[in-house]
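All protein chains but one are shown at their positions in the complex.
Our next item is chain A:
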Amino acid sequence: MSIIGEIIISVLLVGAGFFGLVGSFGLLKLDQPMTRLHAPTKATTLGVGGVLIASMLFFLFFAEGITFHELMITLFLFVTAPVVAHFIAKAHLHRNWKPEDLPSPEGSTRWSTYCEPDQPGSGKPDSTEP
């Protein structure tokens, strides 16, 4: 029982280290800012999730019992990572791009992040057009 837990924890730890390394290396290596956004927000989050699961199994197998702090941290990180990625992408769009340079979305709508709050295409229900 103990050797099985040790093998599982070791595999999780090595995999998590690999994913964390890949995420940070992608942040260093990829060439465009929008592609650079992918590496840390996905690979590094997966890596830290692996570390947290390994920690939970370690305290289940070798210490005083199961702990649920790791689940809270995992939930918090997995909820906040897309929010952070969205914020950074939005800041990048507003600082470095003009709306004319972007490909237009489908239909007659515009990019909602460039719209005023009461314009059509801003995501709110439109009362002036059918």
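One rule holds in what follows: a contact is a pair of C-beta atoms (placed from the backbone, for glycine too) under 8 Å apart; a residue touches a chain by one contact, two chains touch by 3 or more; residues count from 1.
Just so we're on the same page, contacts and distances are computed from a predicted model.
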Worksheet, complete the sentence: Complex minus one chain; that chain's UniProt name from "Tol-Pal system protein TolB", "Transmembrane protein", "K+/H+ antiporter subunit F" or "GerAB/ArcD/ProY family transporter" is "K+/H+ antiporter subunit F"
Worksheet item: On chain A, what residues meet the omitted chain?
Response: 6-7, 9-11, 13-14, 16-18, 20-21, 23-25, 27-28, 33, 36-37, 40, 44-45, 47-48, 51-52, 54-55, 58-59, 62-63, 67, 69-70, 72-73, 76-77, 80-81, 83-84, 87-88, 90-92, 94-96
